[in-house]
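Excluded from the complex is one protein chain; the other protein chains are retained at their positions.
For chain A:
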Amino acid sequence: MSIQQQTEPIAIALIGNPNTGKSTLFNALSGVRQRTGNYPGVTVEKKHGTFGVSDKAIELIDLPGSYSLAPRSPDEMVAVDVLLGRLPAERKPQAVLVILDAGNLERNLYILSQVLELRLPTVVALNMIDAAAEKGVTVDVPKLSERLGVPVIPTRANHGEGVQELREALANIEQLAPPEATSPFPPAFRDEVAGLQGQLVSRNVSTPRYLVERLLLDTSGYLESELKLGGDDFHQFIADARTRLKESGAPVPAVEAMSRYGWVRETLQGIVERKQVPPPLSDRLDRIMTHPVFGTIIFAVLMMAVFTAVFSDYIAGVPMGWIEGLFEFLGGVVGDNFAEGPFRSLLVDGVIAGVGGVLVFLPQICILFFFIAILEDCGYMARAAYLMDRLFSNVGLSGKSFIPLLSSFACAIPGVMATRVIENRRDRLITMLIAPLMSCSARIPVYVIMIAAFVPQYSFAGGLLNSHTLTFAGMYLVGVVTAVLVALVLKKTILRGATPPFVMELPSYKWPSIQTVLMRVVEKGWAFIYRAGTLIFASSVLVWAAAYYPHNEAIVAPEIERLAAVETELEQATDETKVAALEEEQAELQNHIDGALLRDSYLGRAGHWIEPAVRPLGWDWRIGCATIASFPAREVIIGTLGVIFDMGGDDEDTAPLQEKLQTATWDGTDKPLFNLPVALSVMVFFALCAQCAATLAAIKRETNSWRWPIFTFFYMTALAYIGAFIIYRIASFFTTT
């Protein structure tokens, strides 16, 4: 292929406002040849795509969607650092591709004005020309290109129109001269920048002119500390410059927006024509979608529809069945083809059962992300944040936390990843820390079996409500209410700070791009598989080892002997009833052996060891043991309980396990082990605990620090313990009197 002939591809950075179709364009240009990752030290996603055109290879660096190149935090600094070639891990781009929304040029040109000052060869993609026409906006493209001094290519990225032309323009980008330096700032400001630059030179610091301007404009002091330009006298120099600017009528920071929007108006003079047209469909839709009454109803209906799809047996249930079947099949194949021993046990009980137990949730995650991607791409999610903001601001968060928390009902891992939409660091952290409290699908098996076995079934309100559904809903509520309280406490204690501003664009509605939606689903699904494959894998192996060793078969010697005898008898037996009886005895013996070995294992011993700690929750050592085993993933508790109670861990049908749990008694007594208070205590514990290693790993990755996952683990475990204790005491009080 011609791509390989080039030594190094041309590096081009892609930048533009959010909601301009940037990711659609990125996907259309680079197709499937993409790489994603994280920039070290920050939560900004790093996305690279490569493609070839006219014998040239091009590498596109997707920068986060942004309204301005004015860094006030490390995350915002990334785009500027990449463009100025200040990141060691990233090549300095040779050129910039700026994407503009043709229907919204006035605001979109703001960031272009900043990009042009970087003096890199620039190409403009004028996107969504069709949507602009619908709004009655027409743009004189040749004239715009002439005034900006850079090529302007009209595109409709979602239809693939103009993409080829854009590719060709990018292939020739090296021959382009950098745009002329036309600073929109008033002379007084330029003089101060020159003075400041002189100061820097006298201190032997070479800083790009763009950053010198920013240094003067950034009143937050972030850039000053970031550039490590020490010295009080230097700080004083900047402060004096700002005072002079204020006196001369160019106050910092307002001068920048005023100058740039002035330049924008001049540039667009006579180029953009706005015809009076009847309000476009998008505006009429918005009337309804954000209407106090209809908007709320539509919102509730949409959310219910999404949840129904995610949790319905007919949609998600079918592929989940396939995955379960696949792992059962795999377990069977391995079980039949390997000799009995530690290795087979590791594969079947450790790896296949562990990873399979988590991967079974993949369909739910994909379905949820399919809907979220559609709602996001068509512009509804911004409305959801708008509608929910007032509620979230009560807890000191903003409506932007809504999407991540919604995702967490399927699984906290994509929820934690989705916190990237929140710019404010403190908000993002809090949302990440409370996301695992949303009842994810892994808790469902725990709820289902406990409710079915121990919650008495009765219906009321004419059959509309019944105790089982209410308990189930109650568990979700426990998580949500706790999350609210935790958010409030965090906001008042370790993550104190002013409520961040809520200033959010409400983009026009548009048809979602199928490609963008599918790519998002694949991306999230893959991230989930990756985590399940690495972390769950590792912890499954560890828990397996704890549950397998020391594997002292001497303690079950008589049973093993009897089992061997049964097996030989089985081989000779021909009588049907006898075969059935022998098979039953064989299974019983096998379960008894497995159970005895587990009870004697390190995990079993650990269970005994922590029994005093779990007694106040109404639990015995066996429940404690299953809880330890479910550290990698909550749903593991069901399988472990199965093994402990001599049921076999891979029992598909939960009815026998239910029965076993109902008849289980405290060791050496006939007092039932489980009752309603114990079941509630187990459910509440699992609703609140941090028993999911993969989520903790996701938090580690997103925050780039061990501090927050460790914090999450301890605070959630403490909450789970306290919650379980309280519910056990309350429920015991009511059931005994």
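By definition in this document, contacts are C-beta pairs under 8 Å (C-beta built on N, C-alpha and C of every residue); 3 or more make two chains touch, one makes a residue touch a chain; residues count from 1.
We adopt the following convention: contacts and distances are computed from a predicted model.
Per its UniProt record, the hidden chain corresponds to "Ferrous iron transport protein A" from the list "Amino acid ABC transporter permease", "Molybdopterin converting factor subunit 1", "Ferrous iron transport protein A" or "3-hydroxyacyl-ACP dehydratase".
Residue A:Gly103 is the one among A:Pro9, A:Gly103, A:Gly604 or A:Gly618 that touches the chain missing from this view.
Touching the chain that is not shown, out of A:Ala89, A:Ala254, A:Val301 or A:Ile726: A:Ala254 (per the contact rule at the top).
Contact with the omitted chain, checked across A:Phe237, A:Phe502, A:Tyr549 or A:Trp609, is made by A:Phe502. For the chain left out of this panel, the touching residue among A:Lys22, A:Lys135, A:Arg167 or A:Arg634 is A:Lys135. In the full complex, chain A contacts the hidden chain through residues 67-68, 70, 72, 103-107, 110, 135, 137, 219-220, 251-254, 256-258, 261, 274, 286-287, 290-293, 295-296, 382, 386-387, 389-391, 393, 399, 499, 501-508.
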